[in-house]
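With one protein chain removed, the remaining protein chains of the complex are shown where they sit.
Our next item is subunit A:
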Amino acid sequence: MANNFARLLTSKRNVGILSLVGAGSLTAGFLFNREHVTAGANVRRVYPASAEYPDLRKHNNCMASHLTPAIYAKLVDKATPNGYTLDQAIQTGVDNPGHPFIKTVGMVAGDEESYEVFAELLNPVIKERHNGYDADTMTHPTDLDSRKLTSGQFDERYVLSSRVRTGRSIRGLSLPPACTRAERREVERVVVDALAGLKGDLAGKYYSLVSMTEEEQQQLIDDHFLFDKPVSPLLTCSGMARDWPDARGIWHNNTKTFLIWINEEDHTRVISMEKGGNMKRVFDRFCSGLKEVERLIQEKGWEFMWNERLGYILTCPSNLGTGLRAGVHVKLPRLSKDPRFSKILDNLRLQKRGTGGVDTAAVGSTFDISNLDRLGQSEVQLVQTVVDGVNYLIDCEKKLEKGQDIKIPPPLKK
């Protein structure tokens, strides 16, 4: 819907844009009006920073590890151009001192600019969460060429299902913790519009949470596609569940192998999945689907939030870079009881979860195994890590079945 002029402005190489914009009356009006709400604008406070500094003594999350009183004092008076503040960014970490299974991040971004305005806090958090990735100096590789993946077919006696997910944010609109209702609806409009242009095995249908029928709801539940209002306080404390279920929905293709969540924890979550062990096909569809969606939104003058330092920008700093989690549900009854299991996973840069997702424990001996890393490696590299790692795990399981011994692999270079 944006016209040619706007499309000119949406180039990634936007050096010198100000000169193009010039002194036209429309744009001058905007630039004039915004002068009191610019990046890093000051926020009036009644109390000094020391009186406002949160009590983090019982906390164990990345935010609490890095938010010194000095950094708090420096950043607390700032706001992004959209008005998002530090206190809002850290609220979830203040309200949730720690998680039993995993050290949580403890902060979110309200918009793309948060990563810049609050960089002094976010960069150390990113460094801790992403294995020493230095956002000041490093660049993140993006690679969605799925042809490079090798050995992507697993033994289906062990691997029950394969899945790759990521998220994408629409540049120019605030993220779920901060977005207004109109922005959220705009995200829905932009994405649904683009998805309607998908064809072939990607052709599908959108189900808005607001207007879903009972039958549609039941079908989505049976397919294990329906997402519900978040209950995890990690999410609700950041404000991303406001106005539920307004502008939330689920899109999936007719063959139910490509699925998009709209306005849940991110603008979009993109999921490619199948029963069985054909990770190659899952990743092929993932890449071609993502590229096609990107092409369709660009036709209308929109683009995804992305930059060289941080890759794809998402709500939670843990999902920066690729935002990619490639995983399988795999049966490892013997290996999972071996005391070396955790170390093997660690060295393979893999993570285990229960089959109910991140906040669950495993049931029986079927595990969700996926990549640990998100930032600093490309999509192809991460999926290859999962493929190689899971193949190794299956090999261990087979060895144990035959009563042979297994070896802890050397740690992968990070």
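As a working rule, a contact is a pair of C-beta atoms (placed from the backbone, for glycine too) under 8 Å apart; a residue touches a chain by one contact, two chains touch by 3 or more; residues count from 1.
Assume contacts and distances are computed from a predicted model.
Here one chain is missing from view; checked against "creatine kinase", "Aspartate aminotransferase", "Sodium/hydrogen exchanger" or "Eukaryotic translation initiation factor 3 subunit H", UniProt names that protein "creatine kinase". When the full complex is taken into account, the listed residue touching the unshown chain is A:Trp244, out of A:Tyr206, A:Phe227 or A:Trp244. The missing chain, though absent from the display, is touched by one residue of A:Cys62, A:Leu75 or A:Val94; that residue is A:Val94.
Among A:Ala109, A:Ala178 or A:Ile406, only A:Ala178 touches the chain that is left out of the view.
Hidden from this view is one chain, which touches subunit A at 1-3, 5-6, 9-10, 14, 17-18, 21, 26-27, 29-34, 36-48, 51-55, 58, 79, 81-85, 87-88, 91, 94-95, 112-113, 116-117, 136, 171-174, 177-178, 180-183, 185-186, 210, 236-237, 239, 241-244, 246, 301, 307, 309.
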